[in-house]
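Only a single protein chain was left out; the remaining protein chains are all shown in position.
On to subunit A.
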Amino acid sequence: MSTVAPPLLDIESLRITSPARVLVEDCTLSVASGEVVGLIGESGSGKSLSLRAVVGLLDARLTQSGRISVDGKNLDALDKAARRRVRSHSMGVVFQTPRAHLNPLRSIGDFMTEALTCVAGVSASEAEVRAESLLEEVGITDPRRRMRQHPGDLSGGLLQRVMIASALAMEPQLLLADEMTTALDVTVQEEVMAVLLDLQRERGLGILFVTHDLQLARAVCDRIAVMSAGRIVETIPAARLDNAVEPYTRALVASSTLSRQPAATDSEAASEPILEVRGLRREFMVRKARGWGREPFVAVDGVDLTLGAGRALAVVGQSGSGKTTTARIICGLERADAGTVTVQGEDWSQPARSVRERRHRAAMAQMVFQDPYQSLDPRQSVESCLAEAVRLQEPGSADAVRERVRELVRSVALDESVLDRTPRSLSGGQRQRVAIARALAARPKLLVLDEAVSALDVTVRAEILDVLEEIRHDAGVALLMITHDLDVAERLCSHVVVMRAGRVIESGPVAEVFSAPAESYTRTLLASIPRPGWVPRRRG
């Protein structure tokens, strides 16, 4: 496999340091022409930093050393203007959040033609023609109309395609992708990945694919570099991931394939329902797509679901399917326009009117939110946060509260040393455990988890799911899992409800729904999850 041509991208002994510590150490990586190289690792492992160093977008306070060569040209050996030229002509970048990288006040056409007219120096009319053909190439229909639209008019998936098209405007051979599908739904992710891989084959692009999603990386990459704590622990062909030697890689592989626990499939006689939702409906007034004025948007449209005491039910669906609104109505954060919510025989259809009633409901049902960074008061220590929750339900002596707080911390497998720390100094996983401990303070019978593990790294996610399973199994707490991640649903829940556009389109035992889905939408949803041997396809 000796090639005469130098690799498209060659990083050697890259080291990035902040004044306080070393962030990336000895990062060596190369991408050959026509090759897709994955760079995977958990958040904070330094993978995005390494990519930013290649593009020249590092924060000015960070210092970098080592050698980065693009097309055989050492970037450090070039003067500023030449370096800029190499970067603008030989590489394209696609970031995680396209919306943040597009000026909302300027049209897609402006954005697409800017690089062509400013950098490549082609005329405005020619740039327009080229932009149109680029948009067509990434599978955008009617590009002429799209170019007159603004970023706000396009969905996240379309915007990401626009980003890919613009990254290719200068005809680079190297594409750098930083978590480019992380913010997208699985079905949209599949479409975008299909577009990317088609382009890669047609143009023979070399791609550095940065992601935290190991399943996605192994499905689309030729080689995978695994990064941990600023170091590349190993670089191996994607096909050999299962036979990795490094313990860290093995751990990553193990936690990204969630094994289904037999405990979740207990099929005893139907237990007493703790939660019953019938015909739930909620409308929001939203701004019209065209012109002024507002129109009703039905977020939740006649949802029925039943959760047995001590059972786990998953509500799955894409963003905008109404699953979070349903959870919020159940917890009294949102009112229902129609339908009923019954929890242990009590009518909870409308939010509690008094603090007393709220506290009474709190003792029965609790909620864990998606973002552990925002669901804890940043100014409050873990101890005072938990103590506050305990005192609400069981006012007692200081000693009794302290004892209960320690019991809670242990129940979510946290060390007591976190007690006098504030959320800022805790990791995402630790914060989410604190949030779960706080929810358990009231000794609830029902825990509503709104995407509670989707913001977490895979290894942490696996640990939190273990904690949740233990809580369900040992304390008999029923779990209502709101999630877009079908793996999570399968790992923890016995029953599943599939939602789309505010409606329940399919429901039943997890094993049945996932192995023999009745609805085509469920089949699409299942097929778009990356897994070994997965090939992303464009769907009509």
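Operating definition for what follows: contacts are C-beta pairs under 8 Å (C-beta built on N, C-alpha and C of every residue); 3 or more make two chains touch, one makes a residue touch a chain; residues count from 1.
Assume contacts and distances are computed from a predicted model.
**Q** Just by its UniProt name, which of "Electron transfer flavoprotein alpha subunit apoprotein", "NADH-quinone oxidoreductase subunit L", "EfeO-type cupredoxin-like domain-containing protein" or "Peptide/nickel transport system permease protein" is the chain not shown in this complex?
**A** So the chain that does not appear here would be "Peptide/nickel transport system permease protein", according to UniProt.
**Q** Which listed residue (A:Arg84, A:Arg106, A:Arg148 or A:Arg358) would be found touching the missing chain in the intact complex?
**A** Hidden-chain contact among the options goes to A:Arg358.
**Q** Check the options A:Gly332, A:Gly502 or A:Pro530 and report the residue that touches the missing chain.
**A** Result: among the candidates, A:Gly332 touches the missing chain.
**Q** Just to verify: which one of A:Glu388, A:Glu407 or A:Asp466 makes contact with the chain not shown?
**A** From the options A:Glu388, A:Glu407 or A:Asp466, the contact with the absent chain belongs to A:Glu388.
**Q** Given the full complex, what residues of subunit A touch the hidden partner chain?
**A** So the residues of subunit A touching the missing chain come out as 331-333, 355, 358-363, 366-367, 369-371, 374-380, 388-389, 392-393, 422, 424-425, 435, 438-439, 441-442.
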